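Please see the structure below; I have some questions.
The complex appears here minus one protein chain, its other protein chains still in place.
Moving on, here comes subunit A:
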Amino acid sequence: MIGVFDNEFDLVKAFEKVKARGVKIDEVYTPYPIHEILEGMGKKTRISHAAFFYGLFGALLVLGGMYYAAVVSWPLNFGGKPFNTFPSFIVVTIVATILIVTLATLFTFSARAKVFPGKQARIVHPAATNDKFVMVLLTDGSAEEAAALERILQENGASEIIKQNEPHG
């Protein structure tokens, strides 16, 4: 069942009521992040931890690579400086680490969210990509349950309710 709402407040009210009933909420599409929904969906992300370790790995990789190139593999004398010109490595390390973190995090996110270029977009409702707030519920299939949910959505100001028996997609 899909409920379409015109504003954030109606959506949050309905969201809380539906959740209190113990109905599984599949997904909520909003034009901007809404705090109550983010918390209410109970989804935790570990991507920031992943990014930290990519950064650590990237920094060590770049520093190690430059050390290998400048000291071990092909030492060259630049203006009497030591082979290991550590301070000048730092700038490259910062820039390259940012690149590694960005790309690695992007790929991790794409893999976990199963997003890739050319993927067919799953649009639940035409307005979900516009200014409407759309909530997708999974019902247990019984008629009473469906009726009760419909009433909740209606009472809380849903502008449109779509009943679907099968998971959309």
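By definition in this document, a contact is a pair of C-beta atoms (placed from the backbone, for glycine too) under 8 Å apart; a residue touches a chain by one contact, two chains touch by 3 or more; residues count from 1.
The definition used in the following text is that contacts and distances are computed from a predicted model.
A chain of this complex does not appear here, and its UniProt-recorded name among "Electron transfer flavoprotein small subunit", "Quinol:cytochrome c oxidoreductase quinone-binding subunit 2", "Trehalose transport system permease protein SugB" or "Imidazole glycerol phosphate synthase subunit HisH" is "Quinol:cytochrome c oxidoreductase quinone-binding subunit 2". The chain not shown here is touched by just one of A:I90, A:A146 or A:I162, and that residue is A:I90. Touching the missing chain, out of A:G42, A:G79, A:P117 or A:G141, is residue A:G79. Note that of A:S48, A:Q120 or A:S142, the residue touching the chain absent from this view is A:S48.
The chain not shown here touches subunit A at positions 35, 48, 52, 79, 81, 85, 87-88, 90-91.
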